[in-house]
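Here the complex is missing a single protein chain, while all its other protein chains stay put.
Our next item is chain A:
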Amino acid sequence: MSSDGPRAACCVRLISFHPPRSPPRLPSSQIPQTMAAAASRHLCSATALLSPSAAAAPIRQRVGYGSSSNRRWLCRRWAHGPDAASRIRRLTTRSRTARVSCAYSTGAEAITACSWNQNVICSDVPVLVEFWASWCGPCKMVHRIVDEIAAEYDGRIKCYKLDTDDYPQTAISYNIERVPTVLLFKDGEKIHSITGTLPKAVYVRAIENSFLEQ
């Protein structure tokens, strides 16, 4: 799972920059500049990612050039090629990955060890951090609760998620043994720790108490 992480992220990137998703219907005079801009954007995203699938970008670019009818014709020819099955299959998995990441963007944000000081220690509002691990069942339940809390307390507290497998040093420094563990920080200090899956009311009560202490 963790080894697939960067590649999955790359797929999301490629999909989101892929022109057929949002073909700008512009007058013909504007098309060259738009396409050039799109192409340079592609190149940036593809070269910056340093992943095996970055090599896929040139083909996808070529498919993306020209008017939409031209593109459709190219796509159809490409769909009959000898390795069409594998490409089509890869495309579907990519779109699925993209959908997952969209679901994530609405709730609590992911946090890294690098942004820890800035976002948690130096925050002027209380911060809720959920420590989780991949393939931990209860974490998925707590994810949902934290996402709901993030939406309800938007602006009053900040909610983050930290993958303990990606940033073990942070997890060790806060003595995280069991996951999911939710820590509540205020003025850079840990004021509350909730381990395991508990009803949403427990988390809400801890947050309300942190407001009262102000």
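Keep this in mind: a contact is a pair of C-beta atoms (placed from the backbone, for glycine too) under 8 Å apart; a residue touches a chain by one contact, two chains touch by 3 or more; residues count from 1.
Convention: contacts and distances are computed from a predicted model.
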Chain not present in the shown complex, as UniProt names it (candidates "Ras-related protein Rab-17", "Ferredoxin-thioredoxin reductase catalytic chain, chloroplastic", "Cullin family profile domain-containing protein" or "Small GTPase Rab1A"): "Ferredoxin-thioredoxin reductase catalytic chain, chloroplastic"
Hidden partner chain, touching residue among A:E109, A:D154 or A:E177: A:E177
Candidates A:A113, A:C136 or A:I191 - the one touching the absent chain: A:C136
Contact footprint on chain A, counting only the chain that is left out: 1, 47, 50-56, 58-59, 83, 86, 90, 96, 100, 131, 133-141, 164-165, 168, 171-172, 176-180, 196-197
